[in-house]
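Every protein chain except one is present and positioned as in the full complex.
Chains here go by letter, A and B, matching the order in which they are written, and residues are numbered from 1 within each.
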Amino acid sequence: MSEMPAAARPVRRRVITEEINDEAPRAWAYVCEAASCMSGQAHDITLRLAGRAAEAGLTDVMIKRVGCLGLCAAGPLVEIAETGQLFGHVKPDDVEGIVTALQKVTPTDTRQPQGPFFEKQLRVATENMGRIDPENLDDYIERGGYEALKRVLSEMTSTAVRDEITRSGLRGRGGAGFPTGLKWTTVAKAQGTQKYVICNADEGDPGAFMDRSVLESDPFRILEGMAIAAFAVHATEGYIYCRAEYPLAVARLRTAIRLAQRAGYLGAGIADTSFNFDVQVRLGAGAFVCGEETALIASVEGRRGTPRPRPPYPAVQGLWDCPTLINNVETIASVPTILRNGPEWYAGIGLGKSKGTKVFALAGRIVNTGLVEVPMGMTLREIVYDIGGGIVDGRPFKAVQTGGPSGGCIPAEFLDIPVSYESLIELGSFMGSGGLIVMDDTSCMVDVAKYFQDFCRDESCGKCVPCRVGTTQLYMLLDLITRGEATMDDLAQLERLAVIIQKTALCGLGQGAPNPIFSTLRYFRDEYLAHIVDRVCPAGVCTITPAEVMA
Amino acid sequence: MSTVFTFRIDGKDVAGSEGQTVMEVAEENGIDIPALCHLEGIHDRGACRLCMVEIAGSPKLAAACMTRITEGMDVTAHSELLLEYRRTVTEMMFVERNHVCAVCVANNHCELQDTAEELGLTHFDLPRISPKVDIDASHRLFAIDHNRCILCLRCVRVCDEIEGAHTWDIMYRGLETRVQTDMGIPWGESTTCTSCGKCVQVCPTGALFEKGRAVARGSKTRRPFLPWMKVVAEERGL
Partner (left out) sequence: MSKPRVATVWLDGCSGCHMSLIDMDERILDIFERADLVYSPLVDYKDYPEDVDVCLVEGAVSSEEDLHKIKMVRERTKTLVSFGDCAVTSNVPGMRNPIGVAPLLDRAYRENVTLNPQMPSEIVPKLLPTSTPVHRVVKVDVFLPGCPPSADLIYTMLDDLLAGRVPDVAGSRFGR
């Protein structure tokens, strides 16, 4: 295997001086260059920081671009690796403080606690996030990258790999929680000479950005995970279906694919074995429904992205009618770590049938908006208050929305429920891909349900009648309620229609579309009644015209 | 040789060959399952959701036209619940666009109208959406009134699978979804359309019709060619 010596390539943005310095650097500054911080001129910060450090004569300091540091609310972020000191809301013009801090770093410094946002997390899928340069293969390898793949290819059979994944208890992180090991085995045993692996990176839930961050921060991990999956299911070709709205993720993925191909981690004869596997990126054109696996397959094939009834499942008849493994970004990102640390280690984390960790995107009225990974079984209270820092302006917590447009709202009384696939379903919500939108008393729950219905209505592909027409009908009813013009008959109609759509729609989008209505009705029926009977919006969000004088 | 399965539909013992759908076997046995996108002779797509049936042991309903039979399966094709669902789905088709039976060329020859009658749908609880929808009468012989289209896509499939022209396809999504000819140009300007009229023949409503027909004077009598065409196509390995 011709792994290029690291020294042969310029790998990091060493502070530019005339002098060449081969010694290990004394201090590192990590600049978050993921999409959120990039929108705050993070790249300028990297350049300015390097420039200022050079002016200050800091030849023993490295400035490194890294992926997401997690605390998006405080972006753009810069971290000093040695001390763990974090600079938030950095502007390109005020890098002076960071330079001063870099000057003070001594070899004896240790990382200081960074507070509960970081301390309470457990990083598996995101272990390299904010640690490595996403466009640097050596950086990835330095942190244990490709160890798992090499071991798989040199020491294990595909059955053994599948067995380890099964024993780890990993379940699909795209939302439904299907056991990953079982899915792999189904594909491996399906009839067919040609098989495919697809990584579903068509993240479309409102408020969700887990997959984007993983792709932007650690793209090699996806390629490694996919290669392992391909080996386990006997596939030779892979596709990453990523939405075009993630240009940075796509660019980094493409760079990573090129680097991995050059280094022999993709293509023919991976890691000096006879195993062949290559990956292509396919762009989605922004249709939410293309996250549904059969629609995604149609889209990869170049057809209109609409779902079809299952069975046959893609594991048996998928891409170009061949057995196809479709896993979500986060599922695939967990694979290398699981194989490196062993399935027992992973199965030891979590709660009940929900093993391991889950990445959540915290959004809404929460202080620490950002990306976190926590062990399954952590309570919502810990996630919202300890990690999330509580509600903005100290307002009272009202509900948390999980699971995107197919999910539901969980009220304050269930804050102490441990989060798992099962517990969320019991509460009428859904794990989903991991978007977690926090709402305070300024949110009207009918309005929230209306928002999600509007989303589903807009994103319906138009194939089946219940979704195409039904979601619009639900939206019209909710609109009537928020305008204070609905009657109790309309509420009954809303509930009846929601059930029919859930039962008759073709795919998950339509079947899940009524879920926000079900859960808000379950926990916040009084708000619906307030709109209908008293004609007031308790949260003061909806504009209700005063009651007419009845003629 | 294919295997024969025996199973039950609505308590009636029936038999079918492996690979057949519930819909096919039901049709053979005189069990009528309502459907609007299904048409013998073209591929099914399971989109109208009228043929939803209950299968014992499965928590979800299944589209009869897309569900392959298995040994011993117990299918319920008619129940109070299914009737309510079917009624509502039919209602949704009516309120989606501007169906005005009274002035429709297909009045009295319309499968949507028939379905409503069969299901005992006497009125719509749902409000009409009343979108502004176009009519394309640019073709020499035929016209399409999108007001009456229920997006069953029989025209798209017959044009592609039987005629081989693939003049018809779909554009946009959700409520905006429309069937279209040749990448959205007017039908009359289509260079692929062979004017064979198969799309008009398979249209369940009055959306596609022959020009010059008065209200209630459209007819769809030349459909039996379809299953035959399919057999020929399969025999030739097309």
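For the reader, a short list of remarks on this structure follows.
The rule we apply is simple: a contact is a pair of C-beta atoms (placed from the backbone, for glycine too) under 8 Å apart; a residue touches a chain by one contact, two chains touch by 3 or more.
Keep in mind that this is a model prediction, so the values were computed, not measured.
Considering the entire complex, the omitted chain makes contact with B. Contact with the omitted chain, checked across B:29, B:76 or B:107, is made by B:107. Although one chain is hidden here, its contacts on chain B can still be listed: residues 94, 98-104, 107-108, 110, 113-114, 116-117, 120, 122-124, 127-128, 130-133, 216.
Following the convention adopted for this analysis, only the chains that are shown with their structure count from here on.
Rounded to a whole number, the gap between the C-alpha centres of chain A and chain B is 39 angstrom. Considering their complex, residues 45-49, 52, 60-63, 66-68, 84-85, 88-89, 92-93, 95-96, 125-127, 129, 150-151, 170, 172-177 of chain B touch chain A.
Contact residues on chain A toward chain B in their complex (touch as defined above): 287, 289, 304, 308-309, 311, 457-466, 468-473, 476, 493, 496-497, 500, 503-506.
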